[in-house]
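For this depiction, one protein chain was excluded, whereas all remaining protein chains were kept in their positions.
The block that comes next holds subunit A.
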């Protein structure tokens, strides 16, 4: 069996930047037609679309709010109408609104839970029937090492990322009999725009806590997603794979 996604279709939420962008391009490298959703970065999203097309694959960039179930259903319907089926869903869209619990506003809490966790329910639910019709599928949800370990100043983010793991295991159990697999990838410290916002001091601490003593690259996360999306991982479901240079050991 070779690592090919030829003839498969994929949707990557939050695919215009960072890890999502890298995942979208990697799936296309291996032959998948790839759609991305994005919240606001129109130019970045169109650029990803062009890059995917340049690899000889079909591409779509859809502006979509991840928080509304109805919107997620619209996106999935558009894709299954145009591309007939959806084989791979990567729930990657996520934001941070860091603050200590004592200072965290209700809005900061709600925004992160809605964007990072509720969106996963929305897209995973919307894709369930098409994947059942298609006799299978692979869902990869992007969590974070913070969801396993917690992090001061990120209680909202950590809660959303831990919630993803519980949701994914439940989903995996509900749909295992229909050959729909659901797994989690939990990145550690990966260089992206999101981590660029972190203080220099925090970054040094993170590196100190990482046995491999370096930041990860978005492509290293994308390669793990690629494996879980492909048939090479056909007997893996409900699993969480850390991509963290050993940080979570």
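Keep this in mind: a residue touches a chain if its C-beta (ideal position, glycine included) is under 8 Å from a C-beta of that chain, and two chains touch if they have at least 3 such contacts; residues count from 1.
By our rule, contacts and distances are computed from a predicted model.
Q: Have a look at "Acyl carrier protein", "Protein-export membrane protein SecF", "ABC transporter permease" or "Putative ABC transport system ATP-binding protein" and point out the UniProt protein name belonging to the hidden chain.
A: "Acyl carrier protein"
Q: Looking beyond the chains shown, say which of A:47, A:68, A:97 or A:178 touches the absent one.
A: Missing-chain contact among the listed residues: A:178.
Q: Return the single residue from A:44, A:95 or A:132 that touches the missing chain.
A: Within the whole complex, the residue contacting the unshown chain is A:132.
Q: If the hidden chain were put back, which residues of subunit A would touch it?
A: 129, 132-133, 174-175, 177-178
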